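Shown here: the complex without one of its protein chains, the others still in place.
So, chain A:
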Amino acid sequence: MYGRKACQLVKELASGEKGQLTPYNSDLFDQVIAECSQHHLELQSLIRKMQEEGLDVQTTRNADHYGALIHHLSLVRNKRCLMAYMYNRAEIIRSLIWKVGPVLPQQIQEKLSHTEEEYFKKHSGALQSYMSRLDLDLTVDMVPPKDPYIQVRVLDDIGVVLSDDKTTNFACHSMHFLKRTDAEQFISRGLMEELTG
């Protein structure tokens, strides 16, 4: 049935967890594209047929006209589904820049198509250039501050870090009482976790 594959593609998007990427389904995507070309071929052949019969394509309302119309509408619908698939994935990709920063971990990168990877790089470049023009880092202070200091546990061997004229050794599993602004960069990279309660 026409349009079913495109619908599957969009369903895949809708059934995925919110804010999480599903792997790029290039097979299904290409099949929908092929379906589009098929629709276009049939559309053209129907129109050609009408022209050969000497009918006015604009005004005639016969079986061929409605056949062509169905192909046209199916094509438009497929296009909308394809665009929605790409557009919504791009939206998630943009939100990832805020969540994980300008470098994507391997597991996420595998889910992207080639052009999506390019897009991720370009868009995070655009964001970077905005922030550098303002001379301001917008990726910190993501949650409303409660206390200027927080307690954190180190999850990975970070090593010795210099901050505020002091050097601290962030060994794995050690716990520290840090300025929130200093700790945030490590937390967002998954190297520390905040201890609450």
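The working rule: a residue touches a chain if its C-beta (ideal position, glycine included) is under 8 Å from a C-beta of that chain, and two chains touch if they have at least 3 such contacts; residues count from 1.
Here, contacts and distances are computed from a predicted model.
Hidden from the displayed complex is a chain whose UniProt protein name, among "Gamma-tubulin complex component", "Ribosomal RNA-processing protein 42", "Glucosidase 2 subunit beta" or "DNA replication complex GINS protein SLD5", is "DNA replication complex GINS protein SLD5". Note on the undisplayed chain: of the listed residues A:T22, A:N62, A:T115 or A:Q151, the one touching it is A:T115.
Touch with the chain omitted from the figure is made, among A:R4, A:R48, A:R80 or A:R153, by A:R80.
For the chain left out of this panel, the touching residue among A:A126, A:C172 or A:L195 is A:A126. Although one chain is hidden here, its contacts on chain A can still be listed: residues 33, 36-37, 39-40, 72, 75-76, 79-80, 82-83, 86-87, 90-91, 94, 98, 113, 115-116, 118-119, 122-123, 126-127, 129-130, 133-134, 136, 138, 140-141, 143-145, 147-149, 180-181.
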